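With one protein chain removed, the remaining protein chains of the complex are shown where they sit.
Residue numbering begins at 1 within each chain, and the chains themselves are lettered A and B in the order written.
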Amino acid sequence: MFTVQLLSAQTNTIEKKKFHFGREQDTTAGYAQVVKVDNILYVSGTVSTDISSAGIQRIYQTIERSLNYFGASLQNVVKENLYTTDIEAMKTHNEARKKMYKGDYPAATWVQISRLYMPDAKLEIEVIAHLPKEK
Amino acid sequence: MFTVQLLSAQTNTIEKKKFHFGREQDTTAGYAQVVKVDNILYVSGTVSTDISSAGIQRIYQTIERSLNYFGASLQNVVKENLYTTDIEAMKTHNEARKKMYKGDYPAATWVQISRLYMPDAKLEIEVIAHLPKEK
Partner (left out) sequence: MFTVQLLSAQTNTIEKKKFHFGREQDTTAGYAQVVKVDNILYVSGTVSTDISSAGIQRIYQTIERSLNYFGASLQNVVKENLYTTDIEAMKTHNEARKKMYKGDYPAATWVQISRLYMPDAKLEIEVIAHLPKEK
């Protein structure tokens, strides 16, 4: 029975491509910054300890660099989830975020949570981006 | 080098369609209620200040109206993420939500968080919906 399931799973192997800043993935925490499957790019939560215009800009620049690896930019982002320990601070500095999107905004959800992976992290942004469909 | 990246990103431009209640998007907060790419509809967190049957129903009616724009309904929703400041209140009034789905439920995750975008918001629901594949 186990063999059958394993065989079945092997039969349905998918082709994933990963990006993690010069590596394929982070094997310490156990995640990849981007996983590409079909024409979809799933981007991991990208973090800042600093909710300022500069801190926000750095996050989006990191996300953009991750997307660039696959030939995409922030204009390919269709969905954004933003987690922060201080949503009012994020709202105060939203212009820095809006500039990065160049007026072309994704669907978005923002929530204030208790804390993030690193004790001093204050802002984490994850996105889904799409590439054109492969012909 | 920057030119090459920009060219590459331009080459991979995707076709997005947006809906935001008579507008294309909200340029103040910087998001669109729905972004459609391929046959997927990414719907932004939709909010209520009132966790009651009426408040819950209003959220799903707003989501349904957003989906209707693309010829979809709540039966096209495949994934729901629900964020609330009071999960017990949401559980108490879940029948109002269930009625909206007409017995055809999505995959779902519910979490209780510290707060939402607006200080008085208590409930935020985001969904992913699919349309039939384009031929």
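Keep in mind that, in the parts below, a contact is a pair of C-beta atoms (placed from the backbone, for glycine too) under 8 Å apart; a residue touches a chain by one contact, two chains touch by 3 or more.
What you see is a predicted model, and the numbers here were worked out from it, not measured in a lab.
Trainee: So that we can see where the missing chain sits, which residues of chain A does it touch?
Mentor: 5-6, 8-9, 11-16, 25-27, 29-35, 37-38, 40, 42-45, 81, 83, 113-117, 124, 126
Trainee: In the complete complex, the non-displayed chain touches which residues of chain B?
Mentor: 39, 67-68, 70-73, 75-76, 78-80, 87, 91, 94, 97-98, 101, 103-114, 128, 130-133
Criterion: only the chains that are shown with their structure count from here on.
Trainee: Taking each chain's centre as the mean position of its Cα atoms, how many Å separate chain A from chain B?
Mentor: Distance between chain centres: 18 Å.
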